[in-house]
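Just one protein chain is left out here, and the rest sit where they should.
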Amino acid sequence: MKAKPVFYFLGTLLILFIVIPVFRMIFSVTPQEAGSALMEKELMGSVLLTLRASLWATLIALVLGIPLSFILARHHFFGKKVIEGLIDIPVVIPHTAAGIALLMVWGRESVFTKITGISIPGTEAAVSIGMLFVSLPFLINSVKEGFKMIDVRYEKTAVSLGASPWKAFTSVSLPMAKKSIISGSIMMWARGISEFGAVVILAYHPMTAPVLIFERFQNFGLDYAAPATVVLILITLVIFVILRAVGDKQ
Amino acid sequence: MKAKPVFYFLGTLLILFIVIPVFRMIFSVTPQEAGSALMEKELMGSVLLTLRASLWATLIALVLGIPLSFILARHHFFGKKVIEGLIDIPVVIPHTAAGIALLMVWGRESVFTKITGISIPGTEAAVSIGMLFVSLPFLINSVKEGFKMIDVRYEKTAVSLGASPWKAFTSVSLPMAKKSIISGSIMMWARGISEFGAVVILAYHPMTAPVLIFERFQNFGLDYAAPATVVLILITLVIFVILRAVGDKQ
Amino acid sequence: MIHLDKVYKNYGDFQIQDLSLEVGTGEYFVILGPSGAGKTLLLEMMAGLEVPDSGHINGLEKRRIGLIYQDYMLFPHMNVFENIAYGLTIRKEDKQKINTQVQEVSQQLGIAGLLSRNIHTLSGGEKQRVAIARAMVMRPEVYLLDEPTAALDLSTKIQIQRMILELHKKDQPTVIHVTHDFEEALAMGDRIGLLFSGQLIQNDTPEKVFNHPVSKKAANFLGYKNVFSGRIKDHLLNINGIDITTPEKQAEKAYIAVRSNDIILSKARLESSARNAFSGRVIKGIKRTNHVEMIVDIGVWLYVDITYQSFREMPLDPGSRIWVTFKTSAVKVFLH
Amino acid sequence: MIHLDKVYKNYGDFQIQDLSLEVGTGEYFVILGPSGAGKTLLLEMMAGLEVPDSGHINGLEKRRIGLIYQDYMLFPHMNVFENIAYGLTIRKEDKQKINTQVQEVSQQLGIAGLLSRNIHTLSGGEKQRVAIARAMVMRPEVYLLDEPTAALDLSTKIQIQRMILELHKKDQPTVIHVTHDFEEALAMGDRIGLLFSGQLIQNDTPEKVFNHPVSKKAANFLGYKNVFSGRIKDHLLNINGIDITTPEKQAEKAYIAVRSNDIILSKARLESSARNAFSGRVIKGIKRTNHVEMIVDIGVWLYVDITYQSFREMPLDPGSRIWVTFKTSAVKVFLH
Partner (left out) sequence: KKDKQQELLVIHAGSLAVPFKHMADEFMKQYPDITVQRESAGSRTCARKITELNSPADVMASADSAVIQTLLIPQYADYCIDFTTNEMVIMHTKRSRYSDVINADNWSEVLLRDDVWYGHSDPNADPCGYRTMLCWKLAEMHYEKPGLFDELVKGCPEKNIRPKEVDLLALLESGELDYIFIYRSVAEQHRGELILLPDEINLKSSEMTDLYKQVSVELTGKKPGETIVRTGAPMVYGITVPKTAAHPELGVKFVSFVLSEKGQKIMEQNGQPEIIPLRVDHFEKLQKELKSFFRKK
């Protein structure tokens, strides 16, 4: 079906709304500046850290979250609505508040630290925890919708062909939900990368890219923060487009 | 199909990961404190402002974003992957950077203000713009997936029954995608509510709830920030659960 | 043996009503019923996908079940080969063996050329054959088939029916086969259960089911074209002035049905023991592939199937006078 | 008039090949073909849902088209009434009128009781009837029907076929009806196009299509059960030692086909003009609803359909000796 011209018009408005600020920022940086930012060890280190920590968060969320999504998609039980509501809380909770709440649980005074003796804040683990918390709902919801779309009879068919429920899950449900899982993971990963508020409270160091950008901006102004921002945007954008392309191929 | 116990175990871990920090925060506040926070004009004013501004952002995103999502779901054209990547940028861009980028475009020096003479920063409109920018991708992606799931032949059938393409869109595509639209809107709205970084640069006043909470924390400490946080969480949680329940009924 | 005991399930507008049924091991049981009778729902309960509100289903636990859905349920993320091989792969058979067995089954079903195809490129009929192959390759003890030939053209259909029958003869699995096609039921079933609006109204051999329908509705559904109602008195039912002799002696209100191929047409009155002989006028003849369907007015319209040969030999132009004869025993009587 | 001119479309493994076709206004045209022949794809092109790679389709622009999909495409967010009323609502008819028309159509189709139902609670057959109703209520100029009765049981099917025919007689819309059921094609079409593997191999009246199949494949598909191949010399084709007289004089390799109801069984040799008369032995008889299918061994196996009456009157137990007769003109010959 052909979309009407007005659709194109409205859609273009929205794209411009996003693209103009981004491009203004990108073009405020000269290629030389961007190039030297790319060479800069501290910046690249923190960009890599950011990508890595968010990847960890996403992987943890996949391992723990896919089963949860599956349960939420397939089972009806008392209080399910409440659990779904709870899972959405990190989306609404102000990021600073999220950081504080996490610090209460994972901080120096927490039961966790008291028992294990391991201090989380200020480590890469803390960064991942902050990212995990704020971006988890995006993965869970996407994967849940993916599972919901699969006719339960596919799984039943697998079972009738001798598969154990576990095998039916891995060989049928999981691959059939692959697209949702991939796109949910990408969103979660991306959301994790951008997080500042919660992460900065849990771990100022090691410095993630958003924290570094913030610090540069605070100390030296826009001229120094912009190249770092542009580098982060470009790197993640490239990874994004590649991931999406791979995801769509599947 | 019955999920295996290990699924429940993993799922429970994840729920605890979210719930424990949230509950620690909630239970650090006495009912009296929460009650008096509810009575407090300044706080409730900023909570209402937050809900309202995010609602505006969501409504704008719906009007402009549904057509865009439809185009992206239905049409294949050169550069589509790039446009989809651009739409995802706000997810990855650090929030402070987003705020600065927006200020460049919507500020006093912007073409917009020069033409219209309207100054945006520091107004409720600015709050909405900040929220719109950071949370837009969540709506677009959800609605796009929704449209993709609709067999194009439903629309063709409608056209063969005499509907104009526009009518086919409103009477078939739109209601069939309703669930995705509703759940995308809820996510976007929630994401908008929690935004701090981008909003605080565009508008410190009027104060949104996350800004107010941050300010309270900074000036008066946790004891004063926590009740406000809890009130915000509880109010949005209740609205959330209700909206989701309504959305699922549809 | 599979045993359903007073199975009841409420779906709001529709109920499966206290359905009891026994299917012997190795039996070929056909559940026959019109669209919307609840066939699919019943099969889903037997497969354990739906749990009855009350009643029990025994004999299907821990049996290898080959379930074939009306809408195939082929795994869209696997190609045809992988779909068919699925069960064997799960069973961890070795690759060589899987290959051989898949090849064999798909040859049998005429889909050997499709093995590397994506599911979404298959036509409806191709999909159905893949679904059959996927179950068949597992050699299940019980087949649950939901209209396994509905999407196939006649020659493929016959071919597949034959294949299923051969399979049944060879391995003797229990088969529960759901269909709305009474030709198929007649050709395939050891026994037929007739399902109408969630109720099993008859459960008997094909012969009995076809020759002794239990109600007007059943007769209609089973292809009886001549169905009339009236009052029976002294073995006679009068409609529009003609008296039809029936096996039933007396009934205030009854239905009668006569198969269109139990009626004989002749130029002159036949001297025979058949009690029902009427003179009529040809309305028209409709050519079918295997026979000609004649409509004859004897006061009421009667449908009579004759061979092309007879059609050519008799003067059957519209308007011609003709005699119609059928035996009393060909008249089936039911009260509702 | 609808005109397809050398329509070509490539789907990778499958092609619609330079298909040309004309369908007159008001004509009832049936596209008949086995599963996977490309019937749905062809219909989709005619409906404008797919654009040919080359060639043209004319005569469908700006006509009111009633499209009925094989898989219904009922709007899941509307109930049955709203689905049927959809087109009328779009046309902004007044409520009273919509109500009347929907009621009328759904009465005709036997779905009046379902009007307030949700689509997902309908059985396959019910869905199909709703889809037909939704198109019918718009009184389209051209119907494109994709296997409109495939999911229906026989009596419902016949009822709907009759309804579509009546509709066609009354309003004279052009109908393009896709099916794999040759009984349906024969009963309904003014003309039949035979589609095999994306090619239109025959386009003729039903009579011609059935009595003069153009190839062995077509004959098989059209229900010819007796198909043999061999070399024809002086009108004789020899298989397993018997000589069958054919209308064709000479052919290096040819196929012949004989309909099972063009063959007559008799106790003694018939004195007739029929050239083909063979003595054989009964293998077995298979009871069908309308006839008995006899298998007779005359050197090759022949399938012969006879009436139940003849079956009862003749000694046809397995092993009995019997005579088989058919005319030379009943022998269809084709070279591929």
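Per-chain residue numbering starts at 1, and chain names A, B, C and D are given in the order in which the chains are listed.
The criterion applied here is as follows: contacts are C-beta pairs under 8 Å (C-beta built on N, C-alpha and C of every residue); 3 or more make two chains touch, one makes a residue touch a chain.
Keep in mind that what you see is a predicted model, and the values were worked out from it rather than measured.
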item	value
Chain not shown, its touching partners among those shown	A, B
Candidate in contact with the missing chain, chosen from B:Tyr8, B:Phe23 or B:Tyr224	B:Tyr224
Residue numbers in chain A that touch the chain omitted from display	100, 103, 107-109, 121-122, 201, 204-205, 214-215, 217-223
Contact set of chain B toward the excluded chain (per top definition)	96, 99-100, 103-104, 107-109, 121-123, 200-201, 203-205, 211, 214-222, 224
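Criterion: only the chains that are shown with their structure count from here on.
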item	value
For chain A and chain B, chains touching each	none
Interchain centroid distance [CA atoms averaged], chain A/chain D, Å	56
Chain C and chain D, separation of their C-alpha mean positions in angstrom	20
Contacts with two or more other chains, residues of chain D listed in rising order	none
In chain B, residues with contacts to at least two other chains	152, 156
Chain contact topology (line, ring, star, complete or other)	ring
Touch relationships between chains, expressed as pairs	A-B, A-C, B-D, C-D
Interfacial residue positions of chain C with respect to chain D in the complex	11-14, 33-37, 40, 70, 117, 121-126, 150-156, 180-183, 186-187, 210, 220-223, 260-262, 264, 286-291, 305-309
Chain B-touching residues of chain D, taken from the complex the two chains share	47-49, 64-67, 69, 73, 75-77, 86-87, 90-91, 134-135, 138
Residues of chain B touching chain D in the complex	151-154, 156-158, 160-163, 167, 171-172, 175-176, 178
